[in-house]
Structure formats: structure tokens, C-alpha cells
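Just dropping this structure here.
Apart from one protein chain that is not included, each protein chain of the complex appears where it belongs.
Read from first to last, the chains carry the letters A and B; within each, the first residue is number 1.
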Amino acid sequence: MGRYLAFRLAWLVPVLFGVALITFVLMHTVPGGPWDRDKQLAPQVVQNLNRRYGLDRPLYAQFGRYLWGLVRGDLGPTYTYQDRDVMVVIASGLPVTATLGGLAFLLALAVGFTLGFAAAVAQNSWVDYVSVLFATLFASIPAFVLGILLVIVFSVTLHWLPTSGWGTPAKLVMPVVALAALPAAYIARVVRASVLEVLRQDYVRTARAKGLTEQAIYGRHVLKNALIPILSILGPELAFLITGSFIIEQLFSIPGVGRLFVQGVFQRDYGLIMGSVLFYTLVIALLNLLVDMLYAVVDPRVRYA
Amino acid sequence: MSTGQGAAAQGRPVAVPRVRAPRSFWQQSTRRLLKNRLAMVGLAVVLLYLIIAIVAPLVSPYDPAKQNYDAILLGPTGGHPLGTDGLGRDSLSRLVFGARTSLAVGLFTQLIVLTVGIPVGLVAAFSGRRSDNLLMRFVDIVFAFPDLLLIILLRAIFGGSIFMVFLAIGLVNWVIMARMVRGQALSLKEQEFVLAAKAIGVPWHSTLIRHVLPNALGPVVVLVAFGVPRAIFAEAALSYIGIGVTPPTPSWGTMVQDGYSVIFATPYPVLFPAVAIAVVMLAFTFLGDGLRDALDPRHAGLGKMR
Partner (left out) sequence: MRKNLYLLAALLALVMVAGLACAKPAAAPGGGTVAKEQVFRANLAGEPAQLDPNRASWAGEITVVRQVFDGLFDFNQDLTLKPMVAREIPTEANGGISKDGLTYTFKLRNDVTWSDGKKVVAKDFEYSLKRMLDPTIAADYASFYYDIAGGEEFNSSKETDSAKLKALRDAVGVQAVDESTLKVTLKRPRSTFPQVMALWPAYPIRQDMVEQKGETWTEPATYIGNGPFKMSEWVHQDHITLVANDKYWGTKPKLQKIEIKMITDANQELAGYKNNEMELSRVPVGSEGTVMEDAALSKEIVRGPQLVTFGFQFNVKQAPFDNVKLRQAIATALDRESFINKVRKGVGKPATSWLPPGMPGYDANLGKEYTFNQAKAKQLLTDAGYPDGRGLPEMRFQYSDTASNKVIAEWLQAQMKDNLGISVKLEPMESKAFTQLVNQEKHTWGWFGWGADYPDPDNWLPELFGTGGSQNHTLYSSKEFDDLAKQAMAEPDAAKRLGLWEKAHAVVVRDAPAAFMFYREAFWLKKPRLQDLITTGMDGQIIGDFFYPKSFLVE
């Protein structure tokens, strides 16, 4: 296991490099640059800006300089946040996003597991139907619509919660719920499907035939085996939630990192684009690694030598 | 460690004693599917939607692009059963025509997800550690891929087109499928029935299709059912950077987005397309669950036919 872990961690380097290269090439190839403004800037001003941010150098030199900075933990400046370091911008938004995403993840997990498991155990009962309706409802209403509906009900009509912002527990409620709704529905459906899958397996039937109690069957066989597909989707879901949702952060004006990539792209803020993509790569790769390790824990038949 | 490829090399398909004749396998599955009432309802809804999409000009009461400035943002009325939008266009007609774009987007992107995601996942699980690692690191890269940049670039090079939408959405969404199928397959490939099939020389592709895939199908169906609305909304998001359908062609996703901007004026522009999307997702859920049940040979014995 230890060797496998080291092997996988070493593979982070080429993955990060690959993403960095792809992103760098793409962002310099797309039409429109950071200084294309509605009120066109004077050519002298554009020249000054390019020089200020080192964009007057050849691309390979810029990329080399970026990689060298990356090795030393320097992600360069943003253009949109008054030259603050990308590292500082990400670091200051990360606790916010991680709190929001972490809570949403826990909520989604609790609701999803409960609903999914109940639906599988009581297949084709009203519990099952409620769960499928719940899932369909929250998958068919995009998060921004759900979010504004919550706001209309709980802020504008009932005046219970503040509409947006960050810093108090009351401000967390609606964004967490809006963010958790779709993953909860998704987890519920996957849990239901995986549990049903396992219930059909020979060994469950054997266990039943042997006269094991239902509790023992679920505890010993079903839950453990049903976890594999659930784990597969939880990794990416968690990565998505803790790196932030653009839509929810934008809607609720949350100072997190989820907005950085999209803002970076639309502003052509090269430092912000590179920094946020690499940050996301790191999170997703580590979480996929964690999931792979957990496969082996949950199901000892899955082995990594 | 042995792999599925090893099994393929061992025995020639013709020489292998079949566990069950393939024709009867498919025939039985079809029969089971046809008997499943909910699945049939799902299928009927999908077919109905498709027919509506195809004959849209015949069933829509108005030209979906015709603007009437004296009928802006109306609620449901006699003349406009689903109301009108901010330019006075009939919402029902736009919903009917929007089915064309949104169903195409929902279906084709899921087709890409299935045809890329499942094979990649299975191959990764069955083809040995080296290629598994390479494939999964590639998946890591695709996960983090700055798709927004690529989409803007595609738009610049190829212009706005619906095929770009399929490509753009499909391109990044197969990875979750691939990782999930791989996870399932990693666990399944060491189970008794798969090992047994290998031992008696069943070719690996046959094992995959008959044993591994049906057992992994439940979660796959869920992913597809969720993928449909996700793709429909992704198209709407893309259309806002100029790569979705070109206005005034409607799509359900863009109708929801346009509706959002006037939600303080009227809720209907969001409500109706959302219901349309919910219904199609529900239909896919039922149909998918039915398909899953039908493809599982053990199913009949459980007596859970709906």
C-alpha cells in the first residue's frame, strides 16, 4: 500500500504538468485577451500592461517562467484583483468554499444515504417513489433557480434569512441547501441502485438461505459491497463541492474559490486561470487516489500491489 | 495477475460451450422489458416527446419566433396555454420546438458518455495495472480539464453548432462514468461467477457483456438519467457563450435561464420548461431501471416484476 501511495503521488507531477500545458496553450489560443475592453485601450497602454505582466515575452518563456514559479510556490499575480498573488486569492477563498462545500457534502451524504437505502430496502413502496420524485425534482431545477426560490420564500417573504453574503451561520443555510440538493438526489439514486444490485447477488441469497438475519445481511454484505459505485461518484462530487460551485457562489455572493476559474476565463486573467485549474487538478487527483485506496479497504478483493 | 485479455487468448469463441445461447438472452431480456409497465410508460413518454419534436411545426400553435409586443410575459391564458416570454412569443410553441434541441442534446451526449465511458472503465479494470494507471491519470486530466476555454476556442474556430454542444458536453462528462464502471469492474472481476466463467473458457468480451456489465448497470442507469437534465442545462450555459443553439431557436435550458432573469415578474417561464425536463428525466429513470432489470438474468427469480 505504501509503495502504491508513493507511486500515485509521483504521478501527480505529470498530471499537473499535462493540465498546466493544456491550459496554458488553450488560454493563449482563445480569441480575446485580458486587455480587450469595451472602451478600447490605447496601444501604448496595452504595451505597458503587457510589459508589466510579462506578456510581451515569447510564450515558451512565459510558460517556463510560470513553471519555475510553480515549483517555488509562486502562482504569479492576478490582473483582476489589483495584482494580489493568485496564491493569496486562492488561500483566502479556500476556507470559505471548504466550509460551504463540506457542509453541503455532509448534508447530501446524510439525506442521500438515508433516502437511497430506504428506497432500496422498500423497493416499489411509497418511500421509493418519494425518493425518485425528490431526485427528479432536484435534477430538473437548476441550482440558481432553486437558490432564488429559497431566497424568495425565506428572505423576501418570511424574512427569516439574509439573502446573500458570508460570515454568519444564517447566511450559510440557503447556499448549503441549494448546493446539496442535486448531489443528495444523485447519491440517493446511486445508493438505491447499488444496494439493489447487491441484493440480487448470489451471496446475499446464500446468506438468506443460511438464515442470517436481515440486519446481519445488510451490515455484513450489502452495505460493504454497495459502497464501491457510491465511492466512485463521491470522489468527484466532493472535489466539485470543496473547490466550489461557480453558480452558488455567484448567486449568494460568497467570497470563495468557485468563482475564480470562471471569472478568470471571462476576464482572461491568465494567473487566475492557471492557479484555479491547477488547484482543482490537485484536489481531484488526490480524491480519486483516496477513492482508489478506499476500494481496497471496502472490498479486499480489489488489490493494488 | 491474469486479465480478461488472457482469457480471450485462451479460447476461440466458437469452441467455447456457451452458458446461455445469446439469442435467447436478448429475446428474454426484451420480453422482460416489454412486461415491465413502468418501463413501458417511460418508453412511451420518450417516444411521445420524440414524435412531438419531429412534428413540432404541426403541433405548435404559433411560430416559436413570432414576437407579439402586446402580449409580453403573459401567464397561461386561452390564447397561450403556457403563457408568453419577454418578447411576447408563445411559450408552448417554444417548448415544443425546444424539444428538438434539448432531446438531441440529452440523448446524444449520453450516447457519447456511454460509448466512451463504459469501454474505458472496463478496459482500465481488465487490462492490467499499467494501462489502468495510464487511463486513470488521463481521466484525472480530463476531470480537471479547463472545458470552458476549449469551448470558447471551438466556438471561435467552428462557429456555433449543435454538434459542438454534443462534443463539448460529452467530452468532459464521460469520466465519471468511466471511473464508476472501473470501480465496479475491479470488484466484480474477482467474484466467483466471473472467475468461474473465465475458468471454463468463456471469452472475455462475453464475460464482460453478460456478467460484468449487467451487474454494473444499476448505477450506470442512474448516471444516464441524471446526465440528461445536466446536459440540457449545460447546453443553456453554453448558449450563453455563443456555442449553443443560435437564437431565436429555443431550447428548454435557455428557456429556464431566460425565465430566471424575469423570475420576479412571473414564475411561468421557469416552471414549464422545468416540468418538461423533469418528465423526460423521470421517463429515462423508469426506462433505465426497466432495462437494467431486463438485462439481469437472475431478476425473474426475485419476483419483483412491476
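Everything below uses one rule, namely that contacts are C-beta pairs under 8 Å (C-beta built on N, C-alpha and C of every residue); 3 or more make two chains touch, one makes a residue touch a chain.
Note that the coordinates shown come from a computational prediction; the quantities given were computed from them, not determined experimentally.
J.: Can you list the shown chains that the absent chain is in touch with?
T.: Across the whole assembly, the hidden chain touches A, B.
J.: For the chain not shown, which residue from A:189, A:221 or A:268 touches it across the whole complex?
T.: Checking the options A:189, A:221 or A:268, the one contacting the hidden chain is A:268.
J.: Among A:136, A:201, A:232 or A:288, exactly one should touch the missing chain; which is it?
T.: Result: among the candidates, A:136 touches the missing chain.
J.: Quick one: which of B:120, B:228, B:263 or B:294 touches the chain that's been left out?
T.: Only one of B:120, B:228, B:263 or B:294 touches the chain omitted from view, namely B:263.
J.: Given the contact definition stated above, which residue among A:18, A:102 or A:162 touches the chain not shown here?
T.: Of the candidates A:18, A:102 or A:162, A:162 is in touch with the missing chain.
J.: Identify the residue among A:117, A:252 or A:295 that touches the chain left out of the display.
T.: A:252
J.: For subunit B, which residues touch the unseen chain?
T.: Per the touch rule, subunit B residues meeting the hidden chain are 38, 41-42, 45, 65-67, 69-70, 72-73, 86-88, 152, 155-156, 159-160, 239-242, 246-248, 257-258, 260-267, 270-271, 274-275, 278-279, 282, 286.
J.: Could you please point out the subunit A residues that touch the chain left off the display?
T.: Those residues of subunit A that touch the unshown chain are 30-33, 36-42, 44-45, 47-49, 51-52, 79-84, 89, 92-93, 129, 132-133, 136-137, 144, 148-149, 151-153, 155-157, 159, 162-167, 250-253, 255, 259, 266-268.
As a convention for this text, only the chains that are shown with their structure count from here on.
J.: Provide the residue numbers of subunit B that touch subunit A in the complex, in ascending order.
T.: Within the complex, subunit B contacts subunit A at residues 129, 133, 136-137, 139-141, 143-146, 148-150, 152-153, 156, 175-176, 179-180, 182-184, 186-187, 190-193, 215-219, 221-223, 225-226, 229-230, 233, 256, 260, 263, 270, 274-275, 277-278, 281-282, 285, 292, 296, 298-299, 302, 304, 306.
J.: In the complex, go through subunit A and note every residue touching subunit B.
T.: Residues 11, 14-15, 18-19, 22-23, 26-27, 29-32, 123-124, 132, 135-137, 139-142, 144-145, 148, 152, 185-186, 189-190, 192-194, 196-197, 200-202, 225, 228-229, 231-233, 235-236, 239, 261-262, 265, 273, 277, 280-281, 284-285, 288, 291-292, 295, 299, 301-302, 304-305 of subunit A touch subunit B in their complex.
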